[in-house]
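Input: a single structure, listed below in structure tokens.
Shown here is a partial selection of chains from the complex, left in place.
Every chain is named by a letter (A and B) in the order it is written, and numbering of its residues begins at 1.
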Amino acid sequence: MFRNQYDNDISTWSPQGRLHQIEYALEAVKQGSASVGLRSNTHVVLLALKRSSGELASHQQKLFRIDSHVGIAIAGLVSDARVLSNFMRTECMKSKMMYDRPIPGSRLVSLIGDKAQVNTQNYGRRPYGVGLLVGSYDEGTGPHLYECLPNANCLEYYAISIGAKSQSAKTYLEKFAKDFGEADLDALVMHGLHALRETLQQDKELNLNNCAIGIVGKDHDWELIEGDRLNGYLDRLETGASTTGATAAGDLVQGEAMDTTEL
Amino acid sequence: MFRNQYDNDISTWSPQGRLHQIEYALEAVKQGSASVGLRSNTHVVLLALKRSSGELASHQQKLFRIDSHVGIAIAGLVSDARVLSNFMRTECMKSKMMYDRPIPGSRLVSLIGDKAQVNTQNYGRRPYGVGLLVGSYDEGTGPHLYECLPNANCLEYYAISIGAKSQSAKTYLEKFAKDFGEADLDALVMHGLHALRETLQQDKELNLNNCAIGIVGKDHDWELIEGDRLNGYLDRLETGASTTGATAAGDLVQGEAMDTTEL
């Protein structure tokens, strides 16, 4: 019944100083299936929940290699993610050609932010509808984990989760964050899987088909672990109940959104 | 009575983080007559139901050759499909001229996705109103089957169906999917015809005029089978009843849409 007259247009401020279209685009990220990222002093691990588009589909990609030292996990519109990952790959190549060195992760996310900002200030465009977790291992400064959002903000994190029910994962990550710095890669991956499991609906479990793991780190080029190769990790998952209980209402809303994101 | 103020414009997010114009374009695909695709370890078979635009029309094309190793089946706006198939043919030629090799199917669908994404982010354009099934046989990696949709997503499948009543075909395909990998070409085609038959209205049957078959595979350049050449396959179709029963209401909706798509 109430009509908001300030939320149809990316170039219109509301009287409260808000850009509603940016907030709505952030909503698209929240409706994608969850991704989780965390880092130790030596590695970054990215994990993602893969929604199934039916048993006939061979697989659905949520983790992407950008360069040997950079990978990303996404939540939201896959087609927008593809545009951004193509952009990142091009920038990686340019850096190698022009400076003969891998682009630092901080520089890469800054470029994404600039590109995303343009879509928040010009009439006739829309903000990207995807959130990215960017993991990089840089010469000299080691592992880094960034979150890039449709509002063009890119922040660095020790551990972070985006997408549907990501708050449950964050709760887990905050609880064990103090252990991540010194954790070995194996422990780091297991922490990530535990966090990811928190984003599942109540009667679901992680399995070989619905999740993927990406690793980059010291002397460790980007590696994607999917399918049977997940067995070793999933077997060790404690079978304890989720530490957060999703309300039925929340689940319904997420279910509704499945058609528009990542399928 | 209720007016949605967020669904007139491709560059406007709804408060729920949805792009309604993309969803409406997906609806155009659902109203086209069905297409089916499935693959074995050696071949991809595409099949399509051809709606008749009257007995005077010589034929209506639903399957298109893109290159000797790639063909497509469509559901939705034929004119949009023609734009996209022209684009694909050009890309195939460019690959041959620049790299002296056939373009891999995965690369081709990625280019389609990029092209389609542009239409989902710029005011004054509309998303394409057509879905594509892309079958390719690539050097080294063998047969591939992809679905490309107006939301700019391109996923790989073992078997898939798009268009009106495609859910019935999917049900069939899921039931027999375990057999497709090792199936010989003949069996694969018959599975496809059975799946396609599920998309017919209750009192209709497949015949020489209302369907077509496309094949690409190992040592098998794209081949289109139509008209009398279908006889061998149609004769062997079991005459059993459809395994799914379309409701009258569903049929009406599909009938209504016939003018806007593929005619």
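In the analysis below, a contact is a pair of C-beta atoms (placed from the backbone, for glycine too) under 8 Å apart; a residue touches a chain by one contact, two chains touch by 3 or more.
From a predicted model like this one, the values you see are computed outputs, not experimental measurements.
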| item | value |
| --- | --- |
| Oligomeric copy total, full assembly; chains in place: 2 | 7 |
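Following the convention adopted for this analysis, only the chains that are shown with their structure count from here on.
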| item | value |
| --- | --- |
| Inter-copy rotation, chain A to chain B, in degrees (Cα atoms; steps of 5) | 50 |
| Length of the line joining the C-alpha centres of chain A and chain B, rounded to whole Å | 31 |
| Residues of chain B touching chain A in the complex | 5-6, 9-19, 22-23, 26, 110, 113-114, 116-117, 120-124, 151-153, 155-160, 170, 173-174, 177 |
| Contact footprint of chain B on chain A as seen in their complex | 3, 7-10, 20-21, 24-31, 53-60, 77-80, 82-83, 86, 119, 123-127, 129, 257, 259-261, 263 |
